[in-house]
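Input: one structure, supplied below.
All protein chains but one are shown at their positions in the complex.
Naming follows writing order (A and B), and every chain is counted from residue 1.
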Amino acid sequence: MDALLQHLVNGLVLGGTYALLGIGLTLIFGLMNLVNFAHGELYTLGAYATFAALALGGLNFFAAVALAIALGAVVGAACERLLLRPLRGESIDTTMLVMIGLWIALQNGELLAWGGVAKSIPHPFPTAPLTLGPVGIAPLRLFVMATALVLIVAAWLLIQRTRLGRAMRATFQDRETAALMGVRIDRIHTATFAFGSALAAAAGALLGPIFLAYPSMGDLASLKAFSVVILGGLGNLPGATLGGLLLGIAEELGAGYVSSGYRDAVGFVIIILVLLFRPSGLFTRAERIG
Amino acid sequence: MRRTLGALVGVALLALPLWLTSAYHLHVAIMAGIFTILALSLNLLLGYTGQLSLGHAAFFGIGAYTSALLALCLEWPFWLGLPAAAVAAGLAGWAIGRLALKVRGAYFVLVTISFAGVIALVSVNWMELTNGPLGLPGVPAPSLAGVSFRTKTAYYYLVLVGAAGAYLLCRRLVRSRVGRAFLALRENEPLAESVGIDPTRTLVLAAVVSAALAGVAGSLYAHYTRFVSPEVFLFNYTVTMVIMVVAGGKGTLAGPVVGALVFTVLPEALREAVAWQWQMLAYGVLLVLLVFFLPRGIVGGGVAVGTRDEGPPRGLPAEGPAQQRRADGSPGPALQVENLSADFGGVAALADVSFTVRPGTITSLIGPNGAGKTTAFNAITGFLRPRRGRVTFGDASLLGRRACDIAARGVVRTFQKTSVFPALTVADNVMVGLHLAGSAGFAAIVASRPRVWAEESRLRAEAADIVEFVGLQHRRAVTAGSLPYGEQRLVELAVALAARPRLLLLDEPGAGMTGAEKERLVELIRRLREQGLTVLLVEHDMRLVMGISDTVIVLNHGRVIAEGPPATMQAHPDVIRAYLGGRRA
Partner (left out) sequence: MLELHALRAAYGPIEALRGVDLEVRAGELVCLLGANGAGKSSTLRAISGLVRPTGGRIVLDGRPIAGLPPAEILAAGIAHCPEGRRVFPYLTVEENLAMGAYVRRDRGAIAADMDRVCTHFPILGERRRQPAGTLSGGEQQMLAIGRALMARPRLILFDEPSLGLAPTVVETTFGIIADIRRQGTTVLMVEQNAYLALQMADRGYVMENGRIVLSGAASNLLSDDHVRRAYLGA
């Protein structure tokens, strides 16, 4: 029983960051009808940015994480403006190919910049785990879970309570009428992509210190983000949150009780099964985007 | 001209080992050959059916492992291992194809990636079978009648045969009825369905052939490197394949070949100068640039389908196409719609609609905006599942059948928004419409049986007749997408006629047409009726409707409110009220 609880807690830590990845992607995929294969690269960028800020810039840990998130937003906005906006209206195949190109370029850029050896990201937390009843949790992981939670709540608030969030939701539900209301669809696209990228970078900045940073870390992250999106339904924020948590827990339980080698297969299997049997996602009854 | 070029290339390829004496260069040539097969296989899915598979490395790997394991564990000779690899990969392709039933586009891509990911993980973790990350060393080289293919020269010729065979297979497939069906699905799936093409079967066929070819490449690779490890599932291979196809030119035959050559030779040539990480980086940037500046790739042509020059159309009598096929001469059966109810967009769009379309007549379905006319079309032709009711055409029930099956029974429709296959020529558009008139299957096409080519000629002649009937013979080699609007609508009509309808449903055929174009349309429809075709028409242009119809059925709020000859409908108080509103006292 204790082991189960431990797995659950670990799963929640992971799941929180998966939720961040998934929320960002579901907004991008849902709103812009864009298969963002480069999403994982923003995750990688977040981790490496944190590393760079700490190792080269000498910033403190929290500032480094914040910087990484901000950088994610900026890079996301730049990608959208330069690469995606000119391709608006092209078929989904075309945009997919561009995103794949961006993915390859970014990943190999990281490889060239930092080398293939994984980098360990220093953090200020003590390594001894805190004991909360039957479970133990490293302070770093607790920080990660708490920050992920804060960011998820912030994302919800942005979407639900702000004028921008309302405009995003309206654009998702009825693009033409949103335009009629005076919403500048172009800017919504840029904002959405920047926002989603910032969340991905946040996930990378948070998980980097736990798992090391290496250039291809984004590949699996991308896939998991996609499976979260598919689980939760396109554009479904609460679905993505729940889906992320579920995926994290499922992975932990799978690794603990079945086999750790197939841990990453959970995400793949989810994609295949859900698309086979419930293509619209598990939580479709819930509202979409907000 | 083309033939001499082809012959020259062939001779050059055969003589290659004579002047490429270094083992390294031969190695590059062999790898180029293997990748040619891979690129051709991916092109079938990506270029021709328009579905992007990012899991092709899985089929490659399955082929490699199958062939290697059969040789190592069961001591099967290569000549059995190769087909077995094709079969194993083909089965995987079948599974993916069935999945494609449900999902398209981005979701299909994700499924292929996931599939490849699962297979990769299995190969790493299932130690008993695959020996995990250590891989399977010592895969034997093929041998034939005591002669071993160990030497690079010998293997080069083996791969050359394989690549040539793959090219030939793709060429025959692409220029056939099946290839046209692939393209039709890529260009306009609903239209393809409406002329009887079965999307499921066609996509599955494409996936199986594509996967099997990749499996062949895998087998060739395994027996060449004589070592198989989970590295074959590396995403790098898939990326390279995609670049080859896209940069070479997807949807063409030469494109993947050129792409494979360039992107095998180039990295090797640059290997000394440039580290592979820079190459991969360059690939990424290149892909982005290609999409922006060279979307059609190096080869850059359009769609090379049926480019055999058929010359001027034969001098057959210019009777309408319908004439030739209605051997019994009588018009088809009646269409009976009873108590049809359907929902659309959360609203009851049709409520208890009943009417009969008598054979050999022109019947029009009219009604104000939102009355349910297109919903009725969709429900009758299988594009929408109704909640209740009966639809019978003669003695066959249409309800619940798939759109392609309904088309096979002679009920063909056109669409409200112009629907053609934009990248195909007018003649090829009509050839797609003639899909059900042909019967050449995959095996016969690949074997290039004479009856296949006889059938093609016959279909081309028939297509020429139909094109002439709608008056587009001067446009028959023009790409449909570049035609002016009014002519595109005529192409649409021609495609529908090619599907040999006994009942033709036209959805706003006159929309957007000029007055002159509408008159031409009316003329065509009248001629069709003279030949015994039954026509059901939805139109908003009342002058057109009233001028051409035998019967007019009026819908409002999803119900039939009146039915009768045009003049009666124009003066009918309920109809007037439906369109103009009631006068208050």
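As a convention for this text, contacts are C-beta pairs under 8 Å (C-beta built on N, C-alpha and C of every residue); 3 or more make two chains touch, one makes a residue touch a chain.
All values derive from a computational prediction rather than experimental measurement.
Student: Decide which residue listed in A:167, A:205, A:249 or A:275 touches the omitted chain of the complex.
Tutor: Checking the options A:167, A:205, A:249 or A:275, the one contacting the hidden chain is A:167.
Student: If the hidden chain were put back, which residues of subunit A would touch it?
Tutor: Residues 163, 166-167, 169-170, 173-174, 176-184, 287-290 of subunit A touch the chain absent from view.
Student: Touching residues of subunit B against the unshown chain: what are they?
Tutor: 347, 368-370, 484-485, 508, 511-512, 540-543, 545-547, 566, 569-570, 575-576, 579-584
Throughout what follows, only the chains that are shown with their structure count from here on.
Student: Counting in whole Å, what is the centre-to-centre distance of subunit A and subunit B, each centre being its mean C-alpha position?
Tutor: 36
Student: Quick check: in the complex, which residue numbers of subunit B touch subunit A?
Tutor: Going through subunit B, the ones touching subunit A are 50, 52, 54, 99, 102-103, 105-107, 109-111, 113-115, 117-118, 121, 124-125, 235, 239, 242, 246, 277-278, 280-281, 283-292, 295.
Student: Which part of subunit A faces subunit B closely enough to touch in the complex?
Tutor: 29, 35, 83, 86-87, 92-94, 96-98, 100-109, 111-112, 219, 223, 226-227, 230, 259, 261-262, 264-265, 267-269, 271-272, 275-276, 279
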